[in-house]
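I'd like to ask some things about the structure below.
Removed from the display is one protein chain of the complex; every other protein chain stays in position.
What follows is chain A.
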Amino acid sequence: MPSVLLTDSISLELGALEPWPSDVKLYQPYEVEQILLQDQANSLAVQVFLRMCGLEFQVEMRSNAEHMSPSGKLPFIKCGAFVVADLDPVVSFVSNKGINLTDHLDAAQKADMRAYMSLANNILGNAELYISWCDETVLNEVTGPRYGSVYSWPLNTLLTWRKQKQVAKKLTALGWITKTLDEVYEDVDHCCNALSERLGNHLYFFNDRCTELDAVVFGHVFTLLTTPLPDNRLASIVRSYPNLVEACQFLEKTYFQKPTAKTTDDDSDNFD
C-alpha cells in the first residue's frame, strides 16, 4: 500500500481537532504464535510511548494486521475514523492533540534524540529483519512457521516465500544483504555501545524524563532479550550492556505492570 503524503497530513490535521477518544485500539499480529521480531519491537515501542503519554488504548490482535495497516507497517492505531501506522506518524498524530514528550528538550537535544532514534531503528530494526529472514535456521525454524501460521496450505509457504523476497529486496536496497551474520552482530554491538554510552547510569536518555527514544530502545531491547531464537547471540550482546537492560526492566515495571491500560487478550502475561 502506498502511503500518500497529502491524505496523511489531512488526516493528521483533522484528527487534531478531536480529543483522545476512549475507544482507541492498537492492532498487531498474534503475539504468541505469529508476530515477528521487528513488528514486536515496534509494537512495544508504540505501546510504551502511548503509556508514557498517559493515553488509553486497547491491544487488538488480528492475523491480518499487516494487510489492514494503511502503510503495511506495524503496529497501527485506530483513533476515531483515523488509522495511523508506525511510531513516527503516531508521535506526530499525538502531538497534534497537544501531547508530546519532548517539551523538556532543547534544540540540540532534540536533534540528538532524532539521531539516536534513527540509529536504533536502522541498526537494531534491520538486524532483526536480517536475523528473521536471511538466516536460514531462523527462517526455517522460527520466521517461516510463525509467518505462515495463520494461513492454510498452500498459502502459508507461498506467502512466506513472497514476504522473504520483499524483505530481501529491502535489505538489498539498504546494503544489508551482503553482510555476514558476524558483521550484523558487530553492528548491533556498536549500536548498543553507543546507546549505552549515551544512557550512562541514568534510567532515561535525556534529563531523567521519558522521550520517544526511550520507547524505541525499550521496544528493541525488550524484544531481543525475551524472544527465544535458535542462536541467542543477539540477546547475549544486549545483555552485555547492563545499563540498557536495567532501563528496560525499569520501563517495563513502570508502564506495563501498572493497570493503566487493559489488554483485550490474556496472552499479555509474557511481560511478567
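One rule holds in what follows: a residue touches a chain if its C-beta (ideal position, glycine included) is under 8 Å from a C-beta of that chain, and two chains touch if they have at least 3 such contacts; residues count from 1.
The rule is short, and it goes like this: contacts and distances are computed from a predicted model.
Not shown: a single chain whose UniProt protein name, out of "ubiquitinyl hydrolase 1", "Bacterial surface antigen (D15) domain-containing protein", "Vacuolar protein sorting-associated protein 51 homolog" or "Chromosome disjunction protein 3", is "Bacterial surface antigen (D15) domain-containing protein". In the complete assembly, the contact with the undisplayed chain comes from A:159, out of A:24, A:99 or A:159. Contact between chain A and the unshown chain involves residues 1, 4, 7-8, 11, 62-64, 66-68, 70, 78, 81, 83, 151-152, 155, 158-159.
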